[in-house]
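Missing here is one protein chain; the remaining ones are kept as they sit in the complex.
== chain A ==
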């Protein structure tokens, strides 16, 4: 009955729009950018650090003496990006460059819109190209350009009294291609056909569903597949009164740790068609499947579990029953 292992892959995005409080130093730097000004900070050794650091990189002293620096300077080092990617600041080829602004002693990273690689060289003079509309973010500098390039300022000025910058948004999203392992792929392929198939540990004979390809208690691989029934026992449960983010389930709902007949480890699933106040540890339930045409490679093929008319299982037997060997 073993299904051929299929290669199952799923795109998966992990991320969140984090926020950052800037603290007084980075906040001052960003507030100055909004005003189209460059502001560095004096380090313990008297050097002007640009961008400003909260703490001295040499002796760890807290820094607070801000210093205005020019919005032009020289390229200390650079690299050419001939094929920009989506997240890059420019659609056309550009240079990442370390730029030492006049009045600063350290170089800051930004990008140079030079048109062609042949226009870039170490030691060249560049000047900031300010964004027409600024918001207190590093992109208020819309790149640097060679000093000879004429810029037309078409700035949007606001009369509003603005608060100093104290926080920024930092979205951070990564998209992975998640490939299910052999055990998971076989389990999902069976689920696709409406079957619940676990794996038995060759050592302790416990049956795992979903199978993970190994028994964490014995540290050995599992191979033997065991088809399990639609019936399960409630090992424990909670009635949840808050929504799950991005999940349409309406509270209150019952999330139960369920042990399928013949299995020895519980998994989480929804319990429905039940009186929430009469759910019990030991209660017998069975799977309610979605219509066959909606089945996919997912445990969501089972909509939920519902109580059945069978006596409760004695607590000491839950998860302890060994399936026919």
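What to note about this one:
One rule holds in what follows: a residue touches a chain if its C-beta (ideal position, glycine included) is under 8 Å from a C-beta of that chain, and two chains touch if they have at least 3 such contacts; residues count from 1.
Note that in this section contacts and distances are computed from a predicted model.
For the chain that is left out, the UniProt protein name among "Sulfonate ABC transporter ATP-binding protein", "FeS cluster assembly protein SufD", "Intermembrane phospholipid transport system permease protein MlaE" or "Thiolase domain-containing protein" is "Thiolase domain-containing protein". Touch with the chain omitted from the figure is made, among A:270, A:283 or A:313, by A:270.
In the complete complex, the hidden chain is touched by one of A:77, A:90 or A:236, namely A:236.
Checked against the full complex, the one of A:22, A:106, A:190 or A:233 touching the unshown chain is A:22. Mapped onto chain A, the interface with the missing chain covers residues 8, 10, 12, 14, 16, 18-26, 53-60, 62, 166-167, 170, 172, 178, 180, 184, 188, 201, 204, 206-208, 212, 215-217, 235-242, 244-247, 252, 255-257, 264-265, 268-270, 281, 297-300, 315, 319.
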